[in-house]
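With one protein chain withheld, the remaining protein chains of the complex are depicted in position.
The letters A and B name the chains in turn, as written, and every chain counts its residues from 1.
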Amino acid sequence: MKPAFSVIFLTTLLGAGQGLFLALFTHQTYALFGLLPMQSDAYYGFGSALAMLFLGGGLIASFFHLGRPERAWRSATQWRTSWLSREVIVLPAFMGVVFLYGVVHVFGYLPVIVTLPSGLVIDLSIVIGTLGTLLAFALFVCTGMIYACIRFLREWNSPLTVINYILMGGSSGFILAAFFSATYAPSETDFFVGWAIIITVLALAGRAASLLRNARLKPKSTMQTAIGVKHPYIVQRSMGSMGGSFNTREYFHGKSAVFLRVIKPAFLLLGFIVPLALLALGLFSPALLGVAFILQYLGLMAERWFFFAQANHPQNLYYQTIG
Amino acid sequence: MTQLALVIDLNVCVGCHACVTSCKEWNTSGSAGPLCDERPYEANPTGTFFNRVQTFEIGQYPHSETLHFPKSCLHCEDPPCVPVCPTGASYKRKEDGIVLVDYDKCIGCKYCTWACPYGAREIDEKQQVMKKCTLCVDRIYDMSMPENDRKPSCVKACPTSARLFGDIHDPESAVSLAIREEGGYALMPEWGTQPSNHYLPRRKTKLKIHKDELERADNPLKVDGQLPKPGKGESTMDDVSAW
Partner (left out) sequence: MSSTPLHDPLAPPVADAKTEVKNTTCYMCACRCGIRVHLRNGEVRYIDGNPDHPLNNGVICAKGSSGIMKQYSPARLTQPLRRKQGSERGTGEFEAISWEETFSILAERLGKLRATDPKKFALFTGRDQMQALTGLFARQFGTPNYAAHGGFCSVNLAAGMIYTIGGSFWEFGGPDLERSKLFVMIGTAEDHHSNPMKISLAKFKREGGRFISINPVRTGYSAIADEWVPIRPGTDGALMLALIHEIIALGLYDREFLVRYTNSGQLVNLDAEHDEFGMFVRTEVAKEEGCYDPQNKLWWDRNSNKAVVTHSEGADPFLLGEFKLSDGTPVKPAFQMLQDRVKDYTPEWAEQITGIPADTIKRLAHEMGITARDQKIELPIAWTDTWGKEHDTITGNPVSFHAMRGLAAHSNGFQTIRALSILMTLLGTIDRPGGFRHKPPFPRPIPPCARTPNHPKAVQPNTPLDGMALGWPSDPDDLFVNEDGSPVRIDKGFSWEYPLSVHGLMHNVITNAWRGDPYKIDTLLLFMANMAWNSSMNTSEVRKMLVDKEEDGEYKIPFIVVCDAFHSETTAFADLILPDTTYLERHDVMSMLDRPISEFDGPVDSVRIPVLPPTGECKPFQEVLIELGTRLKLPAFVDKEGKRKYRDYPDFIVNWETAPGSGIGFLSGWRGKGGEKSIKGEPNPNQWEMYAKNDCVHHHVLPRSYQYMRNWNKGYLEWSQRSGITRYAEPILIHLYSEVLQKFRLAAQGKSITRQPPKHLAKRIETFFDPLPFYYEPLETQTTDKLKYPLTALTQRPMAMYHSWDSQNAWLRQIHAHNYLYVNAGTARVAGIGDGDWIWCESQWGKVRCMARYSESVEPGTVWTWNAVGKAAGAWNLSPEANESQQGFLLNHVISEELPAQADGKRFSNSDPITGQAAWYDVRVRIYKAEEGEPEQTSPQFEPMKKYPGMKEHPNWLAYFGGKKKGGAK
């Protein structure tokens, strides 16, 4: 597949935004149970605003992927069958909830909804945060399933795709949260760094697992099934057009095998190893957390590029040779 | 229920591309049109076509075959491109099974093409909506046309009549007969998409020559004395065998 930059931005920005929100609400939940000191409402509020910034960036990027963005609203209609349609519904819902979450914190509008028998006081922000958490995961699932549900793209057609979207988004969000905390509430940084390390290690494991899986994939479709002729030697001599077509533009990344060989270790390093190292160092130097986030973000863009580029569509069998 | 489809006979397709451009010319000025072309007179001209003829070589010289292979939307019975569409622009008609794009709903997200293993859809890069073979739905029901013309443009054009058109759910239709009797097959059956379009394989006619067919009593060489009988004086076994 040809990686589209709109989709690379869309998925990485959303992932970071979702992860950041999850990190913030995780913190609030810890605090609710008294495991961490509750932070100021401004902290959660501004954190949510930062998450909104990323989510908004993702949303804007998504429009660049559409040929007819003015009709984008139509894409909410097919939620019964289309993961893309579901994403289109879940994304604004999630953004709305994050927005509300931020608003109630910033304005301190935190009426108690219920007090549990254990004495735990559930205020509005907790309810909204829980809803936001559910929607964040739902959005991860939608995004992941957009890719994972396409059975023709076998590199994607795996639960690992969804899991990795969650883990990489989480990793990115928690590192962002760590950086955010280092600036706003330095005392809480270690909490986020600790979780970030755990999630990043898991993300690395998940991504490595998918790389290993994909390396062992054998194409299900072959030249033989594509044209229905049984012979070990079948070569295309002409794809029927010489100046390119949608099929050549959408499905071939056009980069050399060398480029692909370089980008894989590059994204593993930038997206996972380097951030982990910086996170470890970051315990001592908060500024490095910002660097860690930026480098990881670049790494995840490379990862996403590779994610698309590695996916080999069966239609490519029909588009091998200009002649 | 009706399922309209094409059956493409690779046994007679000579790769002339008539189906490619007759499709383009009908549809660019039809309900799917225009089908835009980018850089039409410059380097790398590229436009939207519903149908392409490709060429494959099978085997190695001298045991090689050249196969011309027309490819368009296969109008799958269970089209994977339809459920993934977020807007409902991609749909399959109940009445005849034709898979269509509603150009007024399409947002050009290209997601449907990911869900087509055959590469049968091409975006119109100018209008930014997805386009594909319509089986000339705007011809086949057009009662203002003579009945003979009410078929897809490619089918009408094809000089070798390598393209049959009809209802594959009607067991007695010409297309069903062809699939049944001439070995019609589906592309990439491994995906379970149940393409409605089928392909007919190459069939070879051979001539078996028996050795005795080369020796005939009425060989004309005899008439001109070129297959002579032995001369009267020549010796035979008859002369020397006495049992």
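FYI, contacts are C-beta pairs under 8 Å (C-beta built on N, C-alpha and C of every residue); 3 or more make two chains touch, one makes a residue touch a chain.
Note that the structure is a prediction, hence the values are computed from the model and not measured.
Participant: On chain A, where is the contact patch with the chain that was removed from view?
Facilitator: Contacting residues on chain A, toward the hidden partner: 77, 233, 235, 237, 240-243, 321, 323.
Participant: Which positions on chain B touch the chain that was left off?
Facilitator: 11-18, 20-22, 24-26, 28-34, 36-47, 49, 55, 57, 59-62, 64-68, 88, 91, 100, 102-105, 124, 126-127, 129, 134, 137-138, 141-142, 148-149, 153, 156-162, 202, 204-207, 209, 213-214, 216, 219-227
Rule of thumb we're sticking to: only the chains that are shown with their structure count from here on.
Participant: For chain A and chain B, what's the span in angstrom between their mean Cα positions?
Facilitator: Measuring from centre to centre gives 43 Å for this pair.
Participant: Across the complex, what residues on chain A touch chain B?
Facilitator: 1, 65-69, 71-72, 74-78, 81-85, 88, 146, 149-153, 220-221, 223, 225-229, 231, 233-247, 250-251, 313-316, 318-319, 323
Participant: Which residues of chain B touch chain A in their complex?
Facilitator: Spelled out, the residues of chain B in touch with chain A are 17, 20, 39, 43-46, 48-49, 52-60, 66-67, 69, 71, 80, 82-89, 105-111, 113-119, 121-123, 125, 127-129, 185-191, 199, 201.
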